[in-house]
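Only one protein chain is missing; all other protein chains are in place.
By written order: A, B and C. Residues from 1 in each chain.
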Amino acid sequence: MEMNTNIALVLVLAPFLGFLINVFFGKSLGKSLSGIIGTLSVVVSFIATVYFFSGIAAQPEGIRITLFDWIQISNFKVDFGFQLDQLSILWLLFVTGIGSLIHLYSISYMHDDENMHKFFAYLNLFIFFMITLVIGSNLLVMFIGWEGVGLCSYLLIGFWHKNQEFNDAAKKAFIMNRIGDLGLLVGIFILGSLFSTVDFTTLKTAITTAPDYNDFWFSVAALTLFIGACGKSAQIPLYTWLPDAMAGPTPVSALIHAATMVTAGIFMITRLNFLFDLVPSVQSIIAIVGAVTALVAATIGLVQNDIKKVLAYSTVSQLGLMFLALGLGAYEVAVFHVITHAFFKACLFLGSGSVIHALHGEQDMRNMGGLKKAMPITFVTMLIASLAISGVPLFSGFFSKDEILLVAFHHNIPLWVVASVASIMTAFYMFRLMFLTFFQEFRGTSAQKHHLHESPSLITIPLIVLAILATIGGLISLPGNSWLNGYLTPILPKLANAEHHLGTTEYILMAIAVVGGLVGIGIAYAKYIKQNTVPTEDAAISGFSKMLYNKYYVDECYDAIFVKPINFLSRFFRDTIETGLSALVFGFGKVTNEISYQGKKIQNGSIGLYLFVFVLGLCAIVSYLFLAQ
Amino acid sequence: MSTILIIFCVLAAITLATAFLTIFSKNPIHSAIYLVICFFSIAGHYLLLNSQFLAIVHIIVYSGAIMILFLFTIMLMNLNEEREVHRPRITRLGAIVSFCLICLVLIAIFINSKPIVGEYVTTGEDYQSIKVLGKILLNEYMVPFEFASILLLVAMIGTVLLSKKEKLQK
Amino acid sequence: MNNILNHIGIENYIFLSVILFCIGVFGVLYRRNAIIVFMSIEIMLNAVNLLFVAFSTYHQDAQGQVFVFFSMAVAAAEVAVGLAILVSIFRNLGSITIDNLKNLKG
């Protein structure tokens, strides 16, 4: 047990140590060394994770480590502790695994940046908080990580802090996340007061054995927790920060905004599956929100021209699918998709980073094209990832996405239709991206063309590894023979009874999904290869696609509904209410002054009057004293 | 009507008349002279009440010292009757009202507060000769007596300082 | 020894004093020449002194006379200082009309 505690501490603190070293000595260490230290610290965590992973089979109930008392509340106290069970170890595996790869990638990618040591410091800090989030033994320790990753996201989106637009994006991300965080906090309050605990294990016991639970408060708690998940995992209505978050360096987008942080919401809901299972109404809300998000984000993704924006909307869309699965109670499917998505989306982002790197910061696909020859490895890996995300059979995305569609079909046909349409769109825009970027002729400037080159091996190795994972990742949960389901059974007890048979319906659905994906790819091929279309300039976009291009004007709506009124209110308070209140206070002084000014007039200096009044007063007092006797 | 009462009445008439004249005469010098007469009549009252010491002191202090001061001051200022500006009617009215009012109140109170005794007792003790007064003053009222001298000293210094012509400021 | 008040009566002295005092008050209110005002104040003081002496006889007690004695001392001092003030006012303002003394106006 002691050993486990120490290794767990190593697991958590290694990235933190990396962070400290990079913060304090990063500059003097030099770029390469600071990158290596940053990467190594995550690798150490990865190794520790593997250690726990190998041991988990022997300890199906997981490992709990309590370090010290943290917060004292009247009806419960919160320990600072860790919980290493199947779910958290699974998450740790890909967080530290993909994290290591992306660190490695960043050593090369960020080499030209003068603040590289800071970049690694932030990345390490992010990994530290992500680990805390995943292995926290109660909701509040999870909340540390939850807020901490939000902070790192803020720091990394605004990494190039000289650009105020990037800073705006970072601020937006942080604030939108905080809206969700408030929801999460309120959920924690409700759970805390209902069950006098926020610890996952005791909470599970308390909720599953609660004899007469209050349905209303359960629903409210679940709903507020879901709002928290919406913020972190970019679901409607809190998704608009994620596309803007692409302002950060590309490895950040890959790590935080595709593979790890944005899956925190899914992690949290899976963690609390025992709660969500009790409230079907909230589950249906989750499913609907997920499906709508998937569709809306996919439609927006259709017309974006910024390579990272396309991927960002794709991420939102895929997260929507995961929430759809969560809402339908298929937690294991959502988790499966999280993992495969982490592989192929990280690969896509890193690939796009490689492209951007080669083009010296160019992100507009209209200025790309024909990169296939110049960057073969990037092209192949991205192609594999695109095939995976489009749901082409045998690639990982096919299995996970198919499972989601299957679940949707079994529960609710309209949701299945929406999800299928979203998947077809995904296939279309992903291949639109591929075709515009890698095929046809290069459309950029000649200077850029001259410098086209394949990226160095530090960039390509992570790409290759991720592409391989994106290919074979589906193996962990093959239909009918799922290792993942068995692995997650201690967390999701009902999996033990679930049947996994593949009937005709399932095969037909699979076929429909595959055909749909191929149709999407075909349309993209027809449009961008056969017709050789290049998206028009911004000004020329019109009609519905203009609305899509402008993301349904959601940002503008939020601006008009929330930001502007608050700013107006702020000005109103500052200029009117504050001045008014101040005047009111001064008003007391003014009234006093006025009374005194009027009173002063009686003192007119005429001694005769004074004496007369004096005599009158004397008479009055003397007669009063006399009469009073 | 006894002789004493007649003397009292005459003295009282003189007192009141001269007091009125003091106030109403336009020329301050006349006022001062009437006031001197008033003081003499009051000294007469003191004599009537058998307080010879006080009567003498009164004449010395008031008529001898104070009134001389008044006269000197008036002469120093060279005050004439034209200087006096006419008073507005409201002031006169106010003065008369307060005169009547205070008169009324005080008389009412004095009369009502103490039933007037018909017979006035005589203990036979000597209480108003200079000898007795001197003893009381220098035994019982020793400290106030000394303070009175200090007061007078201070007043003297103050007067000198006040009436000195101020030098022009440098 | 015969008490003089048997012949006159304390109430006569009270009336006399009160009227004298009121004349003083009237003078203070009526006149605006500071000297006359001063004189009126002296009349008031004397009215009180007179009453003291009368009551001293009435009570057969010397304390009243002692008090008058002190009151005279104070009056002397007061007059001396007061007149000095008047003189310096006269020097500065050229008149001693009390209506001109309005510097204490609020």
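Simple rule for what comes next: a contact is a pair of C-beta atoms (placed from the backbone, for glycine too) under 8 Å apart; a residue touches a chain by one contact, two chains touch by 3 or more.
Just so it is clear, contacts and distances are computed from a predicted model.
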If you look up the hidden chain in UniProt, what protein name do you find among "ABC transporter substrate-binding protein", "Hydrogenase", "NADH-quinone oxidoreductase subunit M" or "Multicomponent Na+:H+ antiporter subunit C"?
-> "NADH-quinone oxidoreductase subunit M"
In the full assembly, spell out which visible chains the left-out chain is touching.
-> A
Of the candidates A:15, A:62 or A:192, the residue in contact with the absent chain is A:192
Where A:483, A:507, A:553 or A:573 are the choices, the one touching the absent chain is A:573
Contacting the left-out chain: of A:36, A:93 or A:175, that is A:175
Touching the absent chain in the whole complex: find that residue among A:36, A:144, A:206 or A:302.
-> A:144
From A:73, A:526 or A:561, the answer for touching the chain not displayed is A:73
Those residues of chain A that touch the unshown chain are 23, 68-74, 80, 118, 140, 143-144, 146-148, 151, 154, 158, 161-162, 164, 167-168, 171, 174-175, 178-179, 181-182, 185-186, 189-190, 192-193, 220, 566-567, 569-571, 573-574, 578, 581-582, 584-586, 589
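Just so we're on the same page, only the chains that are shown with their structure count from here on.
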Using mean C-alpha positions as chain centres, tell me how far chain B is from chain C in Å, no decimals.
-> 5
Can you check how far apart chain A and chain B are, centre to centre, with Cα atoms defining each centre and the answer in Å?
-> 102
Let me have the rounded angstrom distance from the C-alpha centre of chain A over to the C-alpha centre of chain C, please.
-> 98
Residues of chain C touching at least two other chains | 25, 29, 32, 99
Chain A: positions in contact with at least two other chains | 608, 612, 615
Flag every residue of chain A that touches chain B in the complex, lowest number first.
-> 608, 612, 615-616, 618-619, 622-623, 626
Show which residues of chain C lie in contact with chain A when the two form their complex.
-> 25, 28-29, 32, 98-99, 101-106
Please name which positions on chain B make contact with chain C in the complex.
-> 2, 4-5, 8, 12, 15-16, 19-20, 22-23, 28, 31-32, 35, 38-39, 42, 45-46, 48-51, 53-54, 57-58, 61-62, 65-66, 69-70, 73-74, 76-77, 79, 83-85, 87, 91-92, 94-96, 98-99, 102-103, 106-107, 110-111, 116-117, 119-125, 127-128, 132-133, 136-137, 140-141, 144, 148, 151-152, 154-156, 158-160, 162-163, 165
